[in-house]
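Quick one: the structure is below, questions incoming.
All protein chains but one are shown in place.
Right, chain A next:
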Amino acid sequence: MNFLVENWGFVSKGLWMTLRLALVVLLFTTLISTLFGVLATLKKPLLSWTIHGYVELFRSIPLIVNVYFIYFGVPMLGLDLSPFAAVATGLTLWGSANGIEIVRGGLESVARHQWKSAWALGLRPWQIYLYVIVPQSMRAILPAYTGLLTMLVQATSLGALVGVGEFLKVGQIIIERATVMTGVSPAFIVYGAVLLVYFVMCSLLSWLSRYLERRLGRPVTRDNHQGVS
C-alpha cells in the first residue's frame, strides 16, 4: 500500500483519468442507448433490423478486439485518434449495444394495454412515452443499466493496453519504476491495491444501484401488486 501513498500525486492523476474516461463513455452510451433504444421499439422493419444487427454484432465481439479495432484500424482509414478517443469510442460502441438492448427490453416490458389505455385517454404519443411508459420501464431498465455502468467502469482498465494513463497503467508504471530502482518487483502489492480500489469503486456503484432500485421501484411495485391479479 506504501507505493500508492508515496506516489499519491501520480495515482490520483490515474484515478482522475479513469473517472474522466468512465464519464465520457457513460454520457455517450446513455445518449445513444436512449435514442436507438426508443427507435428500436417503433415498428419500422428496416430500422429495427439495422439496430438489432448492430447490437448482436457488438455483443458477440470481444470488447478488447473492439478497442484494438478502433485503435489500430481507424488510423488506417486516414483518421487520427488519440488513445483516449480510441478507448472511449470502443467502449461506447460496446456499451451502447448493451444499453440499447436494455432500453428496448425495458420499454417493451411495459404491458401493451398501458399504451392502448393511454391512447384511449387521449394522450399524445410523446405524453404516453413520458408519463406512462418511461416511468414504468425504469423498473426494468435501472438495475440492468447500473450493472452495465459497473461493467463500463471496469472496462476502462482496457485503456492501459493502448497507452491511456489511467489507474491500471499508473499501477504498471509504478511497478516498473520500483523494479528498476530497487530490483524487487512490488507487483503483488500494487496489483492487489489496484484490485482493492476497483473493488471499492464498483461495490459503491452496485450499492448505489440497489439503493436507487429500491427508491424508484417502490411505488410501481405497490400498484402492480394491487392491480394485477
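Here is the rule we use: contacts are C-beta pairs under 8 Å (C-beta built on N, C-alpha and C of every residue); 3 or more make two chains touch, one makes a residue touch a chain; residues count from 1.
To be clear about the criterion, contacts and distances are computed from a predicted model.
Per the UniProt record, the chain missing from the shown structure is "Glutamine transport system permease protein GlnP", taken from the list "Glutamine transport system permease protein GlnP", "Putrescine-binding periplasmic protein", "NADH-quinone oxidoreductase subunit L" or "Protein arginine kinase activator". Screening A:F72, A:Y131 or A:Y211 for touch with the missing chain picks out A:F72. Of the listed residues A:L39, A:V134 or A:A187, the one in contact with the hidden chain in the full complex is A:A187.
On the side of chain A, touch with the chain left out of the figure occurs at residues 57, 60-65, 68-69, 72-73, 76-77, 150, 154-158, 160-161, 168, 172, 175, 184-192, 194-195, 198-199, 202-203, 206.
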